[in-house]
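All protein chains but one are shown in place.
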Amino acid sequence: MPNKLDEARELLARANRMIANEGVLDAFGHVTMRHPTDPRRYLMSRSRAPELVEPADIHEFTLDSQIVTPIEARLYGERVIHGEIYKARPEVNAVCHHHAPSILPFCISGTELKPVYHLGATLGEKAPFWDSRDEFGDTNLIVAKPEEGASLARALGPYWMVLMRRHGATVAGTTLEELTFRTIYTARNAAMQIQAHTLGLVSPLTAVETELAGEYNLRPGPVMRAWEYWSVRLDKAEGTLHKRAAKPARRANKRSKVKRRRGR
Amino acid sequence: MPNKLDEARELLARANRMIANEGVLDAFGHVTMRHPTDPRRYLMSRSRAPELVEPADIHEFTLDSQIVTPIEARLYGERVIHGEIYKARPEVNAVCHHHAPSILPFCISGTELKPVYHLGATLGEKAPFWDSRDEFGDTNLIVAKPEEGASLARALGPYWMVLMRRHGATVAGTTLEELTFRTIYTARNAAMQIQAHTLGLVSPLTAVETELAGEYNLRPGPVMRAWEYWSVRLDKAEGTLHKRAAKPARRANKRSKVKRRRGR
Amino acid sequence: MPNKLDEARELLARANRMIANEGVLDAFGHVTMRHPTDPRRYLMSRSRAPELVEPADIHEFTLDSQIVTPIEARLYGERVIHGEIYKARPEVNAVCHHHAPSILPFCISGTELKPVYHLGATLGEKAPFWDSRDEFGDTNLIVAKPEEGASLARALGPYWMVLMRRHGATVAGTTLEELTFRTIYTARNAAMQIQAHTLGLVSPLTAVETELAGEYNLRPGPVMRAWEYWSVRLDKAEGTLHKRAAKPARRANKRSKVKRRRGR
Partner (left out) sequence: MPNKLDEARELLARANRMIANEGVLDAFGHVTMRHPTDPRRYLMSRSRAPELVEPADIHEFTLDSQIVTPIEARLYGERVIHGEIYKARPEVNAVCHHHAPSILPFCISGTELKPVYHLGATLGEKAPFWDSRDEFGDTNLIVAKPEEGASLARALGPYWMVLMRRHGATVAGTTLEELTFRTIYTARNAAMQIQAHTLGLVSPLTAVETELAGEYNLRPGPVMRAWEYWSVRLDKAEGTLHKRAAKPARRANKRSKVKRRRGR
């Protein structure tokens, strides 16, 4: 019988691979969650591409982003992004840092990312913009020092997503499943907003619509419906799905022709 | 020997998965059809991502969008979109509600979606634009109340597709196969229109061309040709296609070189 | 020992599936070739999506686009596109008609498609624009009548590709392999031209560059290199490729680390 920590590792590894499988994470970026029984710790993979993360890769870290049981393998350089947000926001239980192709254009141009459809409302009313130069001047852009992580956490403030100038985004959630939902749908929202700019004037949801739609879509029903979907897509991509019993297309097609003849 | 209802369930589940496999549906959205023998009912899946829908997931609903035989599982929240359109339009036998990435930019910017090529002519002359705020003010954007569904059905009027502000689109068809065709090709048409805006002036089909091309492409021949195509693509994606007997590329290539030497 | 006609059927079916597998053809469109021993005939599939075409689907047609041995199955409606070009252009031995997503924006906006890189030079100096309304007024856009096909062939003139207003494109080649190359790389060229418009001024190859680069890339070497590539990709997609003997990534990675330690 698996204990809570084993279960959390299994889920967190899966969330890493799911978000990568949906094209939001690539070789870089990371997903973490707060320890299921000890809120003063969080769980994070050793340094490797999220698409490859297995439960055994996941280790415990203090909120100061020190590994609890040292290992030989390399660790992620940007652990403090996670640790400092867990410190600042007790209600946050999962964090994702990424460089999604649809989000970067906003980080490059400074254009405001807005909730432009109901599923994008999970972004919340606002995604603040953090410019590392404001406090730290010219750097390698990597958020590696505790004070850099703390500065980013301050920029996030009470919101759920922060854009990082010419770098990427960091997203927070109250649960791992909510985080996964918000991470993927804010990336989709960004892609749609870019395309809408091609057509003309972009008009976002109103503040009230954003609040109501965000609330609606983050209920367990929609969140778990999406989780199941991304999870099965991952299983398909990894070749671990139990194949549906083969139903030849031919029969469905023949049936369909019969119906048409009869039905139109 | 399968009865009509079993056949309808099989087809409807397949249509859900086909449209998802073509990228028009994701974790959300739904495809329904009118009951094959009782026009006062329609068939719809329980709440789950369309790509995962199986025949056993499909249940019967009254036109007031009440499930005929209650189940434990969660139902879709936006059933009234379908029920109210079936009420208002007796000739409609299938409905799809979706949030396709190529359609949303029109729902966000308010730009008119137009038939810009012959296959897009299945859109019809016009896709009306429904703004939920006109009658209901600020909401969560979800069309869950009967009066909201009825309002959307009125906006659809005699047309075949209605755009929903910052939400998505709803498409109707006289058969499930026609609906599938219209849903996918209007999404393709939208993607082409966006790209055409990048190049310059977008000029749509004339009204007469739209009517003639729409009529031509919705005959059983083209509709079933496309259905077979999407169905086989689904079987490939699900790994249930009977693999073609292996014909090594090598031979085709060698043959081809011989031909070139001889033929040019 | 296969005869020439059987070999041609095998190759033509493969070309249909290859071009579809590269995203240029979808449920519609068709690829044909002139009969390998009788220039007064051409070979074409019965009506089905190109991705599904098998050698047994391919039949012989006269240049008036009549099937030589009548069959029960449905035929493509736009046969005359092919027949009339074979009539008008004795050096043309293969034709593809398609609605590629990257080409349609040009057919919709009227923007000129230009060779913008060396592989796009296979387009030739110019792709004329054919507007069906000029001779035929408002139609269903389908090129089904001999006079429509003849008009299109006249518009093509001595060139290798003709754009069809709000409909698609038709491409010609002296061999099936050359046609495949030109069809795919003109579609790629179109996608790049659209993206270049986003950045600013688009400047095409000069006339001399176009001629020289087109000539270079249509030699047997490049054409067969690309054919082998698309053919193997098709085999992968169809699951008929003999899998490469498994070489675990692990060893390659370990080796690589060793090298780095030593080599930098």
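So that you can tell them apart, the chains are marked A, B and C in the order they are listed, and the count of residues begins at 1 in each.
Just so it is clear, contacts are C-beta pairs under 8 Å (C-beta built on N, C-alpha and C of every residue); 3 or more make two chains touch, one makes a residue touch a chain.
Note that the coordinates shown come from a computational prediction; the quantities given were computed from them, not determined experimentally.
Engineer: Need the list of shown chains touched by the one chain that isn't shown.
Structural biologist: Hidden chain contacts in the full assembly come out as A, C.
Engineer: Among A:101, A:158 or A:200, which residue is in contact with the omitted chain in the full complex?
Structural biologist: Checking each option in A:101, A:158 or A:200, the one touching the absent chain turns out to be A:101.
Engineer: Residue-wise, where is chain C in contact with the chain that is not depicted?
Structural biologist: That gives, for chain C, the contact residues 116-119, 121, 188, 191-193, 195-196, 198-206, 208-209, 212-213, 215-216, 221-222, 225-226, 228-230, 232-233, 236, 243-249, 252-253, 255-257, 259-260, 263-264.
Engineer: Quickly run down the residues of chain A that touch the omitted chain.
Structural biologist: Where chain A meets the chain not shown: residues 7, 10-11, 14, 26-28, 36, 47-49, 51-52, 54, 74, 77, 93, 99, 101-102, 104-111, 133, 138-142, 166-168, 174-175, 177, 194, 197-198, 220, 224, 227-228, 231-232, 234-235, 237-242.
Quick note on the criterion: only the chains that are shown with their structure count from here on.
Engineer: Go ahead and note the Å separation of the Cα centroids belonging to chain B and chain C.
Structural biologist: 28
Engineer: I'd like to verify one number: the distance from the centre of chain A to the centre of chain C, where each centre is the average of its C-alpha atoms, in whole angstrom.
Structural biologist: So the centroids are 40 Å from each other.
Engineer: Which residues of chain C are in contact with two or more other chains?
Structural biologist: If we look for residues of chain C contacting two or more partner chains, we find none.
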